[in-house]
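Missing here: one protein chain of the complex. Every other protein chain is in place.
The block that comes next holds subunit A.
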């Protein structure tokens, strides 16, 4: 490439990020030891009793571990897929939108919920889907009985996935729109000259043109397969939907912070990270194979 010699100021600019990485990601790694200990804060990490894999054994003996894992994966995978497909469709539609001066306002409006925290959004969502909320009023207008949406275990996962996509899809839309803008305009002109219609142009030019971006977003989100979104679920769930809504993070929260089982919570967290790393590596290899995308 262009950089042939060592450019000092590039690396100087890198220092803040490196320091951040060091302090907030590498230093705390030593805490992992806790997962193999019966951690006693009074004695500290260095002197707590070492118990080997005891915490992990206990974790897999718990009767609800399967359920919790299953919920986590289902919700997370649902979110990953939804967060790729819906913004993509929306970005394609918006790109073809005729009234150009409305494009930006629409883009901004769908981007808005992305900036709100789940603490606030959860209240809004609970009210919208509440017994006297607009959704139930609409259903009553059609003569249906009101549904207790967030008390229904079978509805909890779709609701969580749906509201998460609603919150986040403005962000991905912007990324896709930027990628679409990067596609060579002369290709469209050539295709149009050859008589390709709108859908043909989308199918044969736009989609292949943004393939790498889609792949990149997919890979980046693969590491999140065990991240089902703590703050969202914690603010939305209740004992009625534990069976479908309790995820690893909420479980760890209840065990670790409410019952002060630090070691167990660390063990579960570590387990989660290990799986995530494996998935990221696999995703990276796949992306390399199918799209030729390489980061390193």
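Following the convention adopted for this analysis, a contact is a pair of C-beta atoms (placed from the backbone, for glycine too) under 8 Å apart; a residue touches a chain by one contact, two chains touch by 3 or more; residues count from 1.
Convention: contacts and distances are computed from a predicted model.
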Since a chain is absent, check the UniProt entry for it and pick the matching name: "histidine kinase", "ABC-type sugar transport system, periplasmic component", "Fe-S cluster assembly ATPase SufC" or "Indolepyruvate ferredoxin oxidoreductase beta subunit". "ABC-type sugar transport system, periplasmic component"
Which residue, A:6, A:50, A:115 or A:199, contacts the hidden chain when the whole complex is considered? A:6
From the list A:36, A:90 or A:262, which touches the chain that is not on show? A:262
Looking at the whole complex, which of A:64, A:96 or A:189 touches the chain that is not displayed? A:64
Touching residues on subunit A - with respect to the absent chain: 6, 11, 15, 18-19, 22-23, 27, 39-44, 58, 62-64, 122-123, 126-127, 130-132, 146, 148-153, 235-240, 242-243, 246, 251, 254-255, 257-262, 264
